[in-house]
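Read through the structure below, which is laid out as structure tokens, and then see the notes.
Missing here: one protein chain of the complex. Every other protein chain is in place.
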Amino acid sequence: MATLELSLDETEAAPVQRRRRLGTLFWCAIGWTVLVFAVAIFADLLPLPSPTDMDMLERRAPISAEHWLGTDGLGRDELARLIYGARISLIVGLCAPMIGVTIGGALGILAGYFRGRFESFVVGSMDVLLAFPPLILALAVTAYLGQSIFNLTCILGVLGIPAFMRVARAATLTLARREFVIAAQALGATHAHILLRELLPNVLLPLIAFFLLGVAVTIVVEGSLSFLGLGVPPPISSWGSMIGEGRESLDVAPRLAFIPAIAMFLTVLSFNLIGDTMRALTDPRQGAL
Amino acid sequence: MSGALLSVEDAVVDLPTPRGNLRAVDHVDLAVGAGKTLGIVGESGCGKTMLSRAVLQLLPKKARLSGRVMFDGQDLTTLSAEKLRKLRGRSLAVVFQDPMTSLNPVLTIGTQLIETIQEHLELDLAQARQRSTELLAAVGIPAPEQRLAQYPHQLSGGMRQRVAIAVALSCEPQLLIADEPTTALDVTIQAQILDLLAREQQRRHMAMIIITHDLGVVAGRTDEVAVMYAGRVVERAPTPALFKQMRMPYTEALLAALPKLDVPPHTPLPAISGRPPDPTRPLKGCSFSPRCRYSAGRCSTEKPRLSPAETLEHLYACFHPLAAGSGA
Partner (left out) sequence: MMLQVASDPLMQVENLVVEYSVGGKTIHAVSDVSIEIARGETLGLVGESGCGKSTLGRAVLQLRQAVSGKVLFDGHDLTTLKGEALRNMRRRVQLIFQDPIASLNPRRRIGDIVAEPLVIAGVRDPEERKRRVSEVLSAVGLDPALVSGRLPHEFSGGQCQRICIARSLVLNPEFVICDEPVSALDVSIRAQILNLLEEMKARYGLTLLFIAHDLAVVKAVSDRVAVMYLGRLCEVGPSEQLFARPAHPYTALLIEAIPVPDPDVRPTTSVPVGEPPSPIAPPSGCRFRTRCPRADARCASEVPELRVVAPGQFAACHHPLI
């Protein structure tokens, strides 16, 4: 007879629950990220001295029981500044790519799906944005609107839009040609339905992977801008500004530059590691033959 | 099997996968004599491509091969990388399914042909160029002189496959392995390419292995056919003998499942139920037994060995072979 029922054992045999060893490195990265987030969020509750209280008698004090990481050039507690700095670095590092992923991702999916003039317009304007020297833009905005965390986040967010747009558009272009999208069109699905139900879940994945990378990059860029004095206004600390301030005493107290640098290095590395692992884990075809 | 140009003896290919060990090729013996054509038929995943890779010593890095691959008196499994490289292209050539991926897209056809020729034969540039033109003409490419300057993407699929064959033939190989050479092509082009391969094989007296999933492709164009299922050769016979009398139920079912032109429309096809077993979970008995309508008794507990039928050339692995006079 024609129909061949697939026997139970056969369909049961098909999928194999894949158990993937994530590795110690991944768990170290998770551990570090959780630690940084925890201290940044609960900084106010921790028994820390104020990060802005200066003590001119205790300038560049070495590591002691009172100051676990010593004090900086103005006698402020280094650990407190590091933890409050983590706050700024994380807020900027998370919020700026969030702006990028939302606006850039939406533009990219729309451009990749609808093509035509809209796509040319989006791609063209992104090229203009990319061609604009980012440092000049940052300088111009801070000159006009003043230095603040909000302005800094917005600048970095806008600068990230083209990259996210490109990732989303490239992914959409290949997906939109796939049969399952055409199948949905053939079923009479609306554009909104296709964009949200068929395309978005598939485009989201490369976007999230890129987002984690974006977080890492933004933390570094924020550091560079703060280092140049274009970032958060003093006396608020961020890792970048701490490195910048530490630069003046590199010969006498190198730890003042190196401790925030190491914190930044570990955080960026962790985000990259987590991003890579997440991408590998969530690919539905990984592990399948 | 003496006198064979290529003989594969008890070849086993294991591939480690996240789901466990995958036995792609399971104790296979094959032989091809000089000037003969062997057809290897099987569905996707039956191990036919891995077997050809084993012959070429081009298996994936993590794959393990045991057994012997004797080619022209030497065991390829023990040859050094350098000697193998010299052998491949010179004496052993291959044509792949997709000519778009087997040709380098950024080099002209002329460069690819001339480089291959100069790599293996001691010819100067003018001679190599001359030979390239002759080869392109031989594989039926019009205006071969001009084609030398073209890139693969400027040619159609059929033309690209002709170029790939020209590259394979460039050094007069003793053995040509054609791995699904026409699967990516249209029927009319498929017929042309198969004719071309047969003609060149006869003219050059080379041995050829055609790997395909289509029994129709091997029927008129091979001397011997080996049918593979789940990594094993399940039936092997001279082509006329095989089509006259199939002994292994799988071979017969495979032939029966092909839609035929002489049957009226809407005739239900005698399909094979189910699908091939998971190669990472080998069955204890005959791999085909879960789908076989003759399966009974020891079929599910014991593996049948490849053994001769009425003639020594006709081998099959089945406990309940189709009786002579029945079948297709």
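Here the chain labels run A and B in written order, and each chain numbers its own residues starting at 1.
Throughout what follows, a contact is a pair of C-beta atoms (placed from the backbone, for glycine too) under 8 Å apart; a residue touches a chain by one contact, two chains touch by 3 or more.
Bear in mind the structure is a predicted one, so any value in this text is a computation, not a measurement.
Set against the missing chain, the residues B:S132, B:T239 or B:S287 yield one that touches it, B:T239. For the options A:A189, A:I208 or A:L266, the residue in contact with the chain missing from this view is A:A189. Which of B:A166, B:L254 or B:A309 touches the hidden chain is settled by the complete complex: it is B:L254. By the touch criterion stated above, the residues of chain B touching the omitted chain are 43-44, 140, 156-159, 186-192, 194-195, 198, 213-217, 219-221, 239-240, 243, 253-255, 257-261, 263-273, 275, 291. Summarising the interface, chain A meets the missing chain with residues 2-6, 8, 11-12, 14-15, 178-180, 182-190, 193, 197-198, 201-202, 205, 284-285, 288.
Going forward, only the chains that are shown with their structure count from here on.
The distance from the centre of chain A to the centre of chain B, with each centre set as the mean of the Cα atoms, comes to 50 Å.
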